[in-house]
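Omission of a single protein chain aside, the complex is shown with its protein chains in their original locations.
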Amino acid sequence: MEYNNYMKIEFDSKSQNEAFARVVVASFASQLDPTIEEITDIKTAVSEAVTNSIIHGYESSTGLVTVTCKINGNKLEIIIEDEGQGIDNVEEAMQPLFTSKPQLERSGMGFTVMETFMDEIEVYSELKKGTTIRMVKKFKSLNVE
Amino acid sequence: MEYNNYMKIEFDSKSQNEAFARVVVASFASQLDPTIEEITDIKTAVSEAVTNSIIHGYESSTGLVTVTCKINGNKLEIIIEDEGQGIDNVEEAMQPLFTSKPQLERSGMGFTVMETFMDEIEVYSELKKGTTIRMVKKFKSLNVE
Amino acid sequence: MQLQYEMVDHTLIVKFDGELDHHSAENIRTELDDVISQRRVKNLIFDLNEMRFMDSSGIGVIIGRYKNISKLGGKVSVIHVTDSIDKIFNLAGLYNIISKHNNKSEALNCM
Partner (left out) sequence: MQLQYEMVDHTLIVKFDGELDHHSAENIRTELDDVISQRRVKNLIFDLNEMRFMDSSGIGVIIGRYKNISKLGGKVSVIHVTDSIDKIFNLAGLYNIISKHNNKSEALNCM
């Protein structure tokens, strides 16, 4: 995808970085003149994907989570990557309420939330290699011009 | 340097990313429970270094600026890098009021501000290769414990 | 994230102030379960008026407390739900097991 602005961030898979990742993406997206609802949507989706990399991807070990953002017109593309466990069966994992960690009180709604709050989502994953989530959000605010 | 938390961000050398870089570093530093003054100090120093990469490092071309942050105890290490023009004479460049771009109304005070607002600063630069600024800030707020 | 408590008869009203994600969920769970067992709480009302952010980790926290409370015959409800959180609750089918009310007095009336 061609782009007008680009940023990429990587950070340790520590849970305190979940809030940090949300702020970074929201701050980068602010140049799209978003509504409060649009900002909440992308913060929520980013939070889900980054949390998954931390708790499912790396489990008890520490690794790096990468978040890439590209702005193209009124579209924001967000790519969240880890080099963790990977997902065996992506289709099953994306089912609402499916979770491999019920003992941690996970709801299994992460993927459903990402799908609902973003306009596009693609998931690539390979066991022992890691997981990549690519999401796109179209911002309405710039459409009017 | 050993560290407790780590992040690295890269972005296009566009001037709208100067404010973005400040927000990212300030947000990462918030886990050090900083005072408002400490946050202003690091935002100012980061703004100086990132601006320099954009206007002096890459001039009219576009390249990538990288900002790395490491937290170790109450210390925040910030490294700002570009692969731009480089600096011919670092000692001269660091003199207060020295600027190679007076026609752009640059004041030549960027390095002096970085030195004043941070506890340590080191500059590595090579012509045609790029420039790396390494700065350290010690946060008082965590000293008390 | 900070929690504020108010007890009305056997109903505990828990007010969330801050962001509820996976990071904050763990402490919240421990603190909540302590308060619930110490004060011998029957019913639970979650007041989300000051909840500035919540992702699906919040569903886990709420359903987890619901399971404990309902085992002992109590009820759980949520009040002051923002649009974004409402969307998440609907996705998860949360309103099949706990009820939503506009404010504290409405929620207390249904306990």
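Order of writing sets the chain letters: A, B and C. Residues in each chain are counted from 1.
We adopt the following convention: a residue touches a chain if its C-beta (ideal position, glycine included) is under 8 Å from a C-beta of that chain, and two chains touch if they have at least 3 such contacts.
As the structure is a prediction and not an experimental result, all values here were calculated from the model.
For the omitted chain, the shown partners it touches in the full complex are B. Here one chain is not drawn; of B:25, B:55 or B:118, the residue touching it is B:55. The chain that is not drawn here is touched, among residues B:4, B:62, B:89 or B:107, by B:107. Across the interface with the omitted chain, chain B contributes residues 15-16, 18-19, 22, 37, 40-41, 43-44, 47-48, 51, 54-55, 96-97, 104-107, 109-110, 112-113, 116-117.
By our rule, only the chains that are shown with their structure count from here on.
Geometrically, the chain at the heart of the complex, using CA-atom means, is A.
Chain centres here are Cα means. That of chain A falls 26 Å from that of chain C. Chain A and chain B have centres, each the mean of its CA atoms, that are 28 Å apart. Residue positions of chain B with contacts to 2 or more other chains are absent. Not a single residue position of chain C touches two or more of the other chains.
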